[in-house]
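Not every chain is included here, but those present sit where they belong.
The letters A, B, C and D name the chains in turn, as written, and every chain counts its residues from 1.
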Amino acid sequence: MSSKIRIAVLHGPNLNLLGTREPEIYGKETLSDINSRLVDLGEVLGVEVTTFQSNHEGVLIDCLHALRTTHHAVIINPGGLTHTSVALRDALAGISLPVYEVHLSNVHAREEFRHHSYISGIAVGVICGLGAQGYEFALKAAVTKLAGSK
Amino acid sequence: MSSKIRIAVLHGPNLNLLGTREPEIYGKETLSDINSRLVDLGEVLGVEVTTFQSNHEGVLIDCLHALRTTHHAVIINPGGLTHTSVALRDALAGISLPVYEVHLSNVHAREEFRHHSYISGIAVGVICGLGAQGYEFALKAAVTKLAGSK
Amino acid sequence: MSSKIRIAVLHGPNLNLLGTREPEIYGKETLSDINSRLVDLGEVLGVEVTTFQSNHEGVLIDCLHALRTTHHAVIINPGGLTHTSVALRDALAGISLPVYEVHLSNVHAREEFRHHSYISGIAVGVICGLGAQGYEFALKAAVTKLAGSK
Amino acid sequence: MSSKIRIAVLHGPNLNLLGTREPEIYGKETLSDINSRLVDLGEVLGVEVTTFQSNHEGVLIDCLHALRTTHHAVIINPGGLTHTSVALRDALAGISLPVYEVHLSNVHAREEFRHHSYISGIAVGVICGLGAQGYEFALKAAVTKLAGSK
């Protein structure tokens, strides 16, 4: 495998609805739009960006396991699993890659149960409320860190 | 697609065991019996009833997404996911259809952890403890509401 | 006394305001309208329906005691007492009749303090959020159960 | 008014059902039986015993106010109001008579919500789980105390 830096972007449950679901909270862009822009930004930054979405906790975990030896960082928006999935947290911790948690909306300004994340405790950093731009910042942060730690 | 009203009935984890699992709590009828009766009742009420069961949170979410443009209301018994799945809640909220939550047993008379539902907060109404009849009432309520809002 | 099945419908505090009070939450029908329809439905189902309303916890308890030997099931919307009255719970438990709890609005989608009910734990079933139709469903459920247990 | 010691025994909601309601918890004696025995015991002890029951919080409070200048101690089994009525607590505190709280069943061995009493904090003593005998002990304790403080 080439020595290029590869960064995975994972989107959890319901993010495939982006652009259609509650646009006042999540914005009008589709997930496909966001992913395209991230791949393009990756090219600009000289890294390979792989994107993935699933509504299945188990599929996300399988995917993370597969990334362990092929990628160098994970950007994840775990959707509703953020607040309920210890298994996802364990998968992220188990693959020993730097993790960046992104939320489109400001979860802290929503229902009480969205204020706690099982993921944040094992993430490098967390970005929320900045819409799709949050992913771009996470990508840049990951690249900066990986470049720095080389 | 015809203009007939279409209502989906979703059954969550373990409801496929109905009739065999803990009959003192859940009754002796099988899920198939219940579904047949709901389809029949739908015919009487002039609506099309689609039924679905899965033990997979992700499959239920996929299913809900698919219903968004083909159905007009959702009746759901989320089983054990009731108390733990924010992702299911988000899926139900995201498809913007009226939701009716049904539980066969009276969850409030069981373990403490069954007293809280992530679904109720975004449902139109909740019925519990009335066995399979609860689904029928939910179906009638949905039809009444959809008829009224036409 | 005749052997006809008799079912009591009790309405707790403030339900006499129905149709005037916060119609966006409770609907526009008056309590009298609802009661009439329930009596009519009772006739269709071959049971005698008695309705009663009081704003007084004590009067509701007295009433329940009186029903113990004359009626076969109780449908109750305890209003605000739902969340605060152990005495009402004890009265319902003490008369050993099947209890159906009804709420016009979806209490789970309102203030936190409306999420707990002292009544649910001793009820057969609970219906909320379906407006006046909830009473009708409770009536049918009670008749079904009493017919079945004969 | 004569100088005889007068002690009031108040029974709260649902205690009129005694002997009929859940006898496995509350015993088979009727309230009338208990009251008679207390009046008799009062005669033996040389005090006048007045008994009263109501299912109405407000009536119990009115009654307590009336006792303020005619009686010397209050024995009360507040029933379900034990756990929910600050108004009853305030009435008992407001009349400045010694209060003895009695429960027929052992409330501490029942549901969690029966473990807290608004009355105990302002009572002289509390007796629970000893059935009707608890009232007799409370009566004796009150007489002992009043005799001692003369």
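We take it that a residue touches a chain if its C-beta (ideal position, glycine included) is under 8 Å from a C-beta of that chain, and two chains touch if they have at least 3 such contacts.
Note that the structure is predicted; figures quoted are calculated from it, not measured.
The complex is built from one repeated protein sequence; 4 chains are visible, and the structure file as a whole lists 12 copies.
One rule holds in what follows: only the chains that are shown with their structure count from here on.
Seen from the Cα centre of subunit A, the chain whose own Cα centre is farthest off is D.
Annotation: 24 Å between the Cα-based centres of subunit B and subunit C. Each chain gets a centre from the mean of its Cα atoms; for subunit B and subunit D, those two points are 49 Å apart. Averaged Cα coordinates give subunit A a centre that lies 64 Å from the centre of subunit D.
Multi-chain contact residues of subunit A (touching two or more other chains): none found. Interfaces, counted as pairs of touching chains, are A-B, B-C, C-D.
Residues 106, 108-109, 115-117, 120-130, 133-134, 137, 140-141, 144 of subunit C are the ones that touch subunit B when the two sit in their complex.
Listing the residues of subunit B that touch subunit A in their complex gives 56-59, 61-62, 65, 68, 84-91, 93-96, 118, 121. Residues 12-14, 16-17, 20-22, 54-59, 79-84, 111, 113-114 of subunit D touch subunit C in their complex.
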